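Here the complex is missing a single protein chain, while all its other protein chains stay put.
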Amino acid sequence: MAINEQAILNSELRWAAVVGGIIAVIVSAVLYAAIAMHVNPPSNREYVDPKTLHLSAEFTEANLGTRIDPDGRVVARLIATQFEFVPNCIVLPTNREVTLRFATPDVIHGILVTGTNVNTMVVPGYVAQVHTQFTKTGDLLMPCHEYCGLGHTQMIATVKVVPPEQFRPDAEGRAACGDAR
Amino acid sequence: MATLAETIPVPRSEPAISAGKLQVRRLVVAHVWVAIAAFAVACLLGVWQMWARSPLEAPAHTAANYFRSVTMHGVSMAYVLTTFFIMGFGYFTAETALKRPVPGLWLAWGAFWLGIAGVLMAALAIISGNASVLFTFYPPLTATVWFYVGLVLVVVASWVWCLIMIFAMQAWKSANPGQAVPLVMFATVANAVMWLWTTVGVATELLFQVIPAALGLNGMVDVGLSRTLFSWTLHAIVYFWLFPSYIAFYTMFPRAAGGRLYSDTMGRLAFILFIIYSLPVGLHHLLMDPEHSNGFKYLQTFLTALVSVPTLLTIFTITASAEVAGRMRGGTGTFGWIKTLPWGRPMVLATGLAFLMLFWGGGGGLINMSYGMNAMVHNTSWVTAHFHLIFGGTVVIMYFAIAYVMWPTLTGRSFPSMRPLNVQLWLWFIGMMVMTLPWHWTGLQGQWRRIAAFDYSNPLIASWGPWVIVSLIGGIILAVSALLFVWNLVTLHRSSSPRFAVVEVPYAEAVHPPGRLPASLNGFGLWNVIVAVLMLLAYGYPIAQFFIDPPPQAVVHRLH
Partner (left out) sequence: MAEHPPSDQTPAGAPAEQAAVDRHWRRLALAAVGVAVAVGGLLGFVIIPAGQREHSHLSMDAAMRRAAGLEAGSPAHPQPPAAINSLPVSQVSWDPAIMQRLAAGNTARGAELAGQVCAACHGETGLSVTSAIPSLAGQTSYAIYKQLHDFRTGARVQPDMTAVAQSLAVGDLASIAAYYAAASQQYAALGMRDLSGETEIVRVAWEGDTRRRIPACMSCHTNGVGGPIETPALLGQNREYMAAQLNAYASGARKNDVYGRMRDISRRLTPHEREQLARYFQGTL
């Protein structure tokens, strides 16, 4: 064998340097997205009791859906339950920071909104929270993407993204799908 | 008709193992056939599942049947195929590489039957419909206790295997002080050590949370804690599955290609890096979960970037080994060595195809682990594509090749022709690419996972329809390949040609065989310490937080 041991070691070390470079590129890309674009995975460590969720202040039926909170933020609150989202359709405006808050009274669910970076697990015991800004209008699908039981297949909601002039909350700040024109 | 010499190059110096004298012969054959049986059933179920999700009408398409099938497919592929194959291959390696009888054979047989009992228990539970919780179990969904107990038995059987492997290596080292443990056995024991660490997570989850809930002892369960404990196992287990394939890359491919392994040391380092960096990274499966903080998710993302290092090192070392072989066979010029490699040999062909799939599957993995950007792909078909390609593709195609190497030794007969073996491997590669590439595309469009049917009247979903059918065709090709694999092995059992008295096991030699190695490249003491430290730093608080500041628990949802 004509290759000597040192030559082999040197070639492996050169390659290791290339590998180091690849790792550095990956790490840099993640850091850029995190710092320049404030992209974090959803990590809202906020507890809520699944067993009394329907009795709670924030997640009772009448308080669900899109609302402009007193501080001016657009917040949509949804329940993920076996086997549907409540409400089944929410309306949100484009070009404005919005926050979506999810809770579940029963099992693990998850959501994504097609065509966007909105994606989170919904775990009983926690309020799952996603911040985003929609740029395009349309009726987007928001399916449950984590197995939650035999009805998982049919668990889908709609996110209606409308231009700001069509987003007309009522006196209480609430906006529902039927209102958008 | 190919002769034995053409199929496997005969080594110059190693004493041969006689097929009749291989003590673990029946043990290995038993384990591998159980793995293959589970695999074949799961392949057929997978095809039905894709049919059900396609725009075409599938029979018996109820929600209950679909999720029964998904659970059976997942459990068979992730727990039965893998564990039994790895155990069988491990016993084979221990005897043929160390050239001494495997200690505790009676214990190994006991473990085998324990594993069989576990498989039957779990399978019957799934068929009954009372265990449709998928292979990842989703507490608070709680299946019948027999499902979990069955899986625990399989894990316990694998622990016995781990101890036998470790003991075999220790016994060899005592009898051969100062010598380097053969790389193939070093890597096998590395896998055993890693597996013992890996199973702690799921064993804890099952013993303390899920089984008590299934027995009715707990009415509530801390879901965040159970997901975290499962994540401990979930990433490292894929490396448990991957080890045999990398073992074949390092210790079988170079010889099959007609050359030598470029660097034995790099091989050892790769396996060691897998041990230490496969475990403290499980949180990258929970990047979209609310129960963990950004800080720990980032730390484990960073460590995940490091677990790509052994794969990148392997790509270099094995490609270099291939170049060595290709040039020895007369290849010239920058790429001329590729043509001269003996692609007609299944081990060589499988390695080449595995590397092609590793490029796509590994690349997909780097995207999955990218912290906040995981939001683009989490729980979409992209994820399904990734693990089918990297596991079903890169890893399992090497399992086929390993079986084709072991079978002549185990049966004492040689394959009359390499053609059906190579056809089977090509079909697997083509089927896997055809099945998984469309999934990557539809996943990026938002197609989500684990559902029994799509509403093709929706325009977005309708645009996925043709791709779903393409994937289905890929799946059918895979099923054909799976059946051909079974057939190829069966032909050796049924063959009426006379048994060879002596069969060689072609482990590769390194270009520079290791002389005296540092203890850390010949044993696992240091690495166990490092794993313990890394797990404490990466998982310590993420688990402790559930006890320091307990979250509200969820009501158990019983499936029986």
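For reference, chains read A and B in written order, and residue numbers begin at 1 within each chain.
Note that in this section a contact is a pair of C-beta atoms (placed from the backbone, for glycine too) under 8 Å apart; a residue touches a chain by one contact, two chains touch by 3 or more.
Bear in mind that the values here come from a model prediction, so they are computed numbers and not experimental data.
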For the chain that's not shown, point to the residue among A:Val91, A:Leu150 or A:Ala175 touching it. A:Leu150
Looking at A:Ala34, A:Leu112, A:Leu140 or A:Ala175, which residue reaches the missing chain? A:Ala34
Chain not shown, touching residues in chain A: 27, 31, 34-36, 38-40, 42-46, 51-52, 54-55, 57-58, 60-63, 69-71, 73, 75, 79, 81-84, 86, 88, 97, 99, 101, 105-107, 127, 129, 131, 149-151, 153-156
Need a quick check: the contact residues on chain B for the chain that isn't drawn. 61-64, 129-130, 132-133, 141-142, 170, 173-174, 177-179, 219-220, 276, 292-299, 301-303, 306, 452-455, 457-458, 516, 518-523, 525-527, 530, 533-534, 537-538, 545, 555, 557-560
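Just so it is clear, only the chains that are shown with their structure count from here on.
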Computed distance of Cα centres, chain B from chain A, in Å: 31
Chain B-facing residues of chain A, complex: 1, 3, 5, 8-9, 11-12, 15-16, 19, 22-23, 26-27, 29-30, 33-34, 39-51, 106-108, 110, 112-115, 117-129, 141, 143-153, 156
Of all residues in chain B, those that touch chain A in their complex: 63-64, 66-67, 132, 134, 138, 140-141, 222-224, 227, 260, 262-263, 266, 286-294, 297-298, 301-302, 305-306, 308-309, 312-313, 316-317, 320, 324, 366, 370-376, 378-380, 445-446, 448-453, 455, 458, 460-461, 511-512, 551-555, 557
